[in-house]
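Taken from a larger complex, these chains appear in their original positions, while the remainder are omitted.
Here the chain labels run A and B in written order, and each chain numbers its own residues starting at 1.
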Amino acid sequence: MFLKESWYVFGWERDLDQAGGILGRVIIGEPVVIWRTAGGELRAMADRCPHRHAPLSRGRVEGDSIRCMYHGMTLGSDGRCTGMPLLDEPPDAGVRVYPVVAKDSWLWVWMGNPENADESFIPDAFGIDDPAQPMRASSIEYQANFQLVHDNLCDLSHVDFVHSGTLRVASGAWWSQSAPRIHAQGRALRFERWFIDADYPGKPGEKVDTWISYDFVLPGIFILRGARYPAGTAAAFEGKEPVGIEPLVRNIEQQAVTPMTERTTAYHYATGLVGSTPEMTARLAERMDVVMAAFEEDRQMIEAQQKIWDLTPPETAMVFLPQDRGPFQMRRMLRKAIENQG
Amino acid sequence: MFLKESWYVFGWERDLDQAGGILGRVIIGEPVVIWRTAGGELRAMADRCPHRHAPLSRGRVEGDSIRCMYHGMTLGSDGRCTGMPLLDEPPDAGVRVYPVVAKDSWLWVWMGNPENADESFIPDAFGIDDPAQPMRASSIEYQANFQLVHDNLCDLSHVDFVHSGTLRVASGAWWSQSAPRIHAQGRALRFERWFIDADYPGKPGEKVDTWISYDFVLPGIFILRGARYPAGTAAAFEGKEPVGIEPLVRNIEQQAVTPMTERTTAYHYATGLVGSTPEMTARLAERMDVVMAAFEEDRQMIEAQQKIWDLTPPETAMVFLPQDRGPFQMRRMLRKAIENQG
């Protein structure tokens, strides 16, 4: 069961360029093709030629049309057939068009009723092309249901265990020993927390206060901001978000969970350090290696978890703990959003 | 849903020789073994020992019997058990025997009621062993339903798109710009067409009239004859089949589509040029490379199409175009044949 009335991340905008301007993927069970017209305009359509249901993503862009390379039908920017060999007039045929937007280095597709496709619903991310905050980006694919990935991102206490040798150390913090504050805001959960007197990785013996704030926004966007301050800052701000003070260093994370099918999920992520110096760049490279290793750790755990779920009778109980408040609220938020779409 | 009352191509006769005279394959969901007795006679049976349902194709030919190499039961040419270790008399057991014929280099199996197995129903093909018309042959396997392969062969307008860099060029013709005439004849569709003033591949600047005639015969036999004539020939024959005149060159194609299961299909094909000269032989080698590349293009398109079909709600409409007359008639012909078999 998927939320349809939503923007989804199709992938990185650069993926489309690398594919030559036409690219097909499956989102919430629907094949979607994104392409650029000769004029550079983005288009998203059902990846299914109305003639014989061949994938348009194996086709060719010709001016403002896309040509199916099975039997040659062309479809215009509006999804309507513009030509077919043998026919003087194009037949009355067409394909569903999806609203599509490039924003913050991602391609976003609206999978619901196009009339509801308000671009202001797209959550803010960082993008990977801002020289002021260099980022490294990649994608992986899970053989698991997307909700298990949501659960993972809405309970970062797992960092201490799944990532005990990677992110736990790189963050300098202990994630499971205190709980974040969680605020529900519309289609998002905001998580906020201080790590007080945490290690300052790369600076042995030094201690810092680290402020972490992250949003998980339906249908699966995770945006994290981290900042290290001199020890004592948390107390000075009485445990609230620090304002009017420059951190020693910031890190940012941008991630999207996109369901492909009930058992496969795409995951697009980027990681960066803010404050562009050669030293930062070198640390970003190192940090990205750690993050890549950590995403592989997540993948192995979640795919192993999926296998256990598949062997588990549905009535088997799960215990509900304080750690589960994030995942639980996100699942409820998603369920309500699905109910509300009618 | 398969047509049972029909001859099917099991494969190339030489495949059986290369397998040592015993070979098992799945046809329309049924495991079939073909083998040769010590005397060289062909036999086809259910590939399922009546004892413990082990595949007889892992067995051994002994004289006029086949021995199951699980527990040693032997079955005679008529499918009846002829012996079993420990038993003085063979038990009352046997296996279904299928009518089998070698013709035109293919092994044909009748999958329906043996009483209806009239060899005259087997369509004529060329065979690959006639020195007067050397051919090259091979087989591939599709991860797709056989009907998508039928559709492909009954609408060759796809040559201009799927094979734009291979067969389109090698044929010198534009296949999507005019339609063939189609005649239904019993269990076959005959397609005929002229390509007037077409390119003469290998002879830059020269133009020819090319006559193409191909039959698609249930349950999936495709036989094509092509012939090039001096430009003007089509007009001289008023668009009809040329008679009493030798072409400059002929090409022939022999292909069989055999459903294995609902989602896997075997495809056995050969291609040749008629007029056996060293130059022809050299061109055949070249042409076969092009044809091999083209079959791989088909496979990729059809398997991609199958994936889209699998993601498509069954009620999703398809537009019906003049190009679809061949596929449509073939699907109707198959449906009727299945209904008629009772």
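FYI, a contact is a pair of C-beta atoms (placed from the backbone, for glycine too) under 8 Å apart; a residue touches a chain by one contact, two chains touch by 3 or more.
Treat the numbers as computed from the prediction; the structure is a model and nothing was measured.
Here 2 of the identical protein chains are placed; the entire complex in the file holds 3 of them.
Here is the rule we go by: only the chains that are shown with their structure count from here on.
Distance between subunit A and subunit B, defined via averaged C-alpha coordinates, is recorded as 47 Å. Residue ranges on subunit A touching subunit B, taken from their complex, read 26, 29-31, 47-48, 50-55, 58, 67-72, 81, 84-87, 91-93.
Residues 151, 155, 157-158, 160-162, 164, 176-179, 300-301, 304-305, 307-309, 311-312, 316-319, 321-324 of subunit B are the ones touching subunit A in the complex.
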